[in-house]
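Right, one structure below, let's go through it.
A single protein chain has been removed from this complex, and every other one stays in its place.
Just so it is clear, A and B label the chains in written order, and each chain counts residues from 1 on its own.
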Amino acid sequence: MDADLIVQILFAAIKTGTPLLFIALGEVICEKSGVLNLGQEGMMLMGAVVGFLAAYGSGNMGFGIIAAMVMGSIMSLIFAVLVLHIGANQVATGLALTIFGTGLSAFIGADFVGQTIQGFQPIAIPLLSDIPYVGQILFSHDILVYFSFFMTALLVYVVNKTRIGLTLKAVGENPHAANAIGIKVLRVRYLAVMFGGAMAGTAGAYMSLVYTPMWVEGMTAGRGWIALALVVFASWRVGRIMLGAYLFGLASIMHLVLQGLGWSISPNLLAMLPYVATVVVMVIIGADHFKEKLLAPRSLGKPFDPRNMA
Amino acid sequence: MKFKSLLVGLGLLAGANAALAEDPLKVGFVYVGPVGDLGWSYEHDLGRKGLEEYFGDKVETTFVENVPEGADAERVITQLAKAGNDLIFTTSFGFMNPTIKVAKRFPNVTFEHATGYKLSKNVGTYVLRTYEGRYVSGTAAGMMTKTDTIGYIGSFPIPEVIRDINSTFMAAKSVNPNVKMKIVWVNSWYDPGKETDAANALMDQGVDVLIQHTDSPAPLIAAEKRGLRAIGQASDMSQFAPEAHMFSVRDNWTPYYINIAKNVMDKTWEPKDYWGGFADEILTIESINPNLPEAVKAKISSTFAAIKSGELKPFTGPIKDNKGNLVVKAGHSMTDVELAQVNWYVEGITDEVPH
Partner (left out) sequence: MIRIQARTEPSSLMKVASPLLAIVLTLIFGAILFSAIGKSPVQALHVLLIAPLADSYNIGEMFVKMGPLLLCAVGLSLCYRANMWNIGAEGQLLAGALGGSAMALYFIDSESVFALPITLLAGIISGMAWAAVPTFLKLRYNSNLILTTIMFNYIALYLLIWSVHGPLRDPDGYGFPESALFSDITLLPTLFEGSRIHLGILFAIISGIIGWFILSKTHLGFQIRVFGADEPAARYAGFSSKKLSWFVMLFAGALAGLAGVSETTGPIGQLTPNISPGYGYSAIIVAYLGRLHPIGAIIAAMFMAVLYMGGDLAQIEMGIPVAVISMFQGVLLFFLLACDFFINNRLTFTNQATN
């Protein structure tokens, strides 16, 4: 393998990892507040179709992205009302959201299958993109990739360095204690879930506007589920999610590249790898009892009802 | 409400009277994917629409999309038969055994199963000679490649795909002795994201012409972005890549569906293992890009014509596999039964058939 090929592979790994990064960033915030939303696939598909329609109709890509974010949030709001206010089970409701979103997206997109738009063009960042190798890998992407860099940095800062981050973690770790010190638990969770929806919508728009600029039914092909693995793989650390997303991207690129180079490996066994790796990471984290803070938020998946408080 | 139901009742009566005169042929279709996939199921649905257009109110069609290939398939096929369909097309390999089972219980219904190999008294099968299209693709790709490297995006290593890989490579080799082919399996018929990744991985490794055995236009879009070339699959994909698109090999089911419906109507239908290609216009070459060099355009046309007339048969011996065994004797053209069982790569392909 020569240097050029390696640069190309790393460039591709970032592109492939970007939709995963968006959904996983949303999901990690949601999970940190203690809510597990398995409806990502439905939210993403809605983001993809609405983003495509908005961009197609208006000719404005930015408008497409915003529409996708709004749609993702609206979808997540359905979920939030059901699980936060009405106390429905999170897992079952998330699955129902996926069924609903898959159907709705196919329904509203039916007449637009086969239409095309001009996707985003890559923007080379002046100066930075001239750095040998690194410039090509990191700074020759389209604007959504840069947006994912920005969102990651922003979230790392917000989660680790600000009051908002503290509040979020308090709600996820111990909602009762958080409530006792005056944090509005449900409000925080609503916002976290809706942020997750907006990010899933963005991931969907990335699929339908950048990755493959078109709309076809079911085009996200299970990426929402991979993102779920990714959050665990990153042990709920925002910075590591970025790393993990690119590793997952790299893994899926590498198995294609290796085949092209003539290695014969069963594609099915390779497809298993990210999941096996995630389990291994969980075991390693779990084996080290001193790192308990790396474990899942303690109230993850459990409902919280302020009215049951004494 | 009452008035309406009265009208409906009258309508039914009128329908019954008309039925005595001429019953429309009821035709059912079972699709494995959504009709909005722009690939396999989408083309079958265009075939269904073509059938309706041709016969007007002499046929009545129904389709069920997204049918899983497990225990559900048998039920859906049965329900179509029970709903009075006279002719049922099951359009994916995984529907083979369910179709055979249901056909036993409905001897008066005609079944047609795509891509399988089991026939019975009232089950016929139909397969596309996609390898004919691949031969044209391989010829054009062999001429167009500047890097002498063409790329093949495979779905699953089933005989159809293995066969087409061989056909592509033999064709490319016939016009360009130095040509190499890289093969990447994506393990899906349809995953636009993964197909994009595969296309990029191939192009990163020096491939400059892409041929895909998957159904989304994603590889064409990827080629367009890089200024390289690609060939469309299953449907006309020219609108996705105005510059990169060389031509599309389209599955055109309409003539077959019309033909079978006719046979069923005049009771001349017999179970057959049908293989259709250029000659029957079941497979067509669409939208040859004007930006191709004249020599390539001419070669595409002449290769197409030679295959169509039967003058050129891609799998004619001597053919050696890539382990050096003579698999087709000199002068012999492989029969359909032999073609159905291809599980080797031809000489010159350096990979191995994966599991």
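The criterion applied here is as follows: a contact is a pair of C-beta atoms (placed from the backbone, for glycine too) under 8 Å apart; a residue touches a chain by one contact, two chains touch by 3 or more.
Because the structure is predicted, anything quoted here is derived from the model rather than measured.
Although it is not drawn, the missing chain touches A, B when the whole complex is taken into account. Shown as candidates are A:Ile9, A:Leu228 or A:Val257; the residue that touches the absent chain is A:Leu228. Among the residues A:Gln115, A:Ser140, A:Asn174 or A:Ser266, only A:Ser266 touches the chain that is left out of the figure. Across B:Gly28, B:Gly47 or B:Gly138, the single residue that touches the chain missing here is B:Gly28. Mapped onto chain B, contacts with the missing chain fall at residues 28, 34-35, 62-72, 74-76, 78-80, 82-83, 93-94, 97, 117, 156-159, 162, 187, 340-343, 354-355. In the full complex, chain A touches the hidden chain at residues 36, 42, 78, 82, 86-89, 91-93, 95-97, 99-107, 110, 217, 225, 228-229, 232, 266, 268-269, 271-272, 275-276, 278-279, 282-283, 285-287, 295-296, 300-301, 305, 307-308.
Assume only the chains that are shown with their structure count from here on.
Here the spacing of chain A and chain B, counted between their Cα centres, is 35 Å. Those residues of chain B that touch chain A in the complex are listed here as 34, 36-38, 42, 151, 182-188, 190-198, 200-202, 204-205, 207, 216-218, 221, 239-240, 350-352, 354-355.
Listed in rising order, the residues of chain A touching chain B in the complex are 5, 8-9, 12, 15-16, 19, 106, 109-110, 113-114, 116, 119, 207, 211-214, 216-221, 223, 252-253, 256-257, 259-262, 264-268, 271.
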